[in-house]
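Take this structure first; my questions come after.
One chain of protein is taken out of this complex; the other chains stay put.
Let's look at subunit A:
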Amino acid sequence: MRRRPGIGGLQTAAATRDQYRLVGENVARIKTDLMKEQLATFRSQLEDFARKHKNDIRKNPTFRSQFHEMCAKVGVDPLASNKGFWAELLGIGDFYYELGVQIVDICLATRSLNGGLINLQELCNLLCQKRKAARESVTEDDCLRAISKLKVLGSGFEVISVGKKKLVRSVPTELNKDHNEILDMAQGQGYVTVEEVKRRLSWSSGRAIDALETLLEEGLAMIDDGHKDGKRRYWFPCVSFVTTS
């Protein structure tokens, strides 16, 4: 196109710009379409895969965890909706819902023994025992997923980390930093004494006793006055395995 001076030239330039814009939009649309097509292909392949391996996903925890990872990588959440395609296809929503109900059961049953705080490992063990008949074992990973679903229901379930361990809390008890530190310390031998707490955390008598008594009142600790050294020990069932024999 020849550049022409004057108004004519300006009009031509405008028309040219318009044309470029249209081409540009076209290109963008083509790209989007292409992308949509690729995604559709990918999605249908993923669905095929899921359909084919539905059983494996339900029965094999390692496979299940890898499947989740793969979904996460492409931004798919099979648990996002209980009514969605994925949930219907895999029944995965049901699987975790079931798990959630069993977890609630176990937490309620053990509450009087551990005050509503249970070791994730122990919870998992108890779950596996419960599910032995169905031969569908579960991993801690599965538990965590099920619990996060429970949280959405506002059920007061929460996973807290104390030292190296994960504890599942099923009561509204709020643990403050002092309590956390004591629980952390208790993981060593399963118990602590007032003396130990004072010494290792550099706390005053009052602070140590306060924290321990609160934990006792919440049902998270049990006292033991039976040692021959006469010192009272505070035991924490949630950091040991008290319910499985």
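Note that a residue touches a chain if its C-beta (ideal position, glycine included) is under 8 Å from a C-beta of that chain, and two chains touch if they have at least 3 such contacts; residues count from 1.
Note that contacts and distances are computed from a predicted model.
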Name per UniProt, for the chain absent here [options: "APOP1 protein", "Large ribosomal subunit protein mL44", "Regulator of G protein signaling 9a" or "ESCRT-II complex subunit VPS25"]: "ESCRT-II complex subunit VPS25"
Residue of A:K164, A:K177 or A:K228 touching the missing chain in the full complex: A:K228
Which of A:P61, A:G163 or A:G219 contacts the chain that the document leaves out: A:G219
Residue touching the undisplayed chain, where the options are A:L113, A:L144, A:I160 or A:L201: A:L113
For subunit A, residues in touch with the removed chain: 112-113, 115, 191, 216-217, 219, 222-228, 233, 235, 237, 240-245
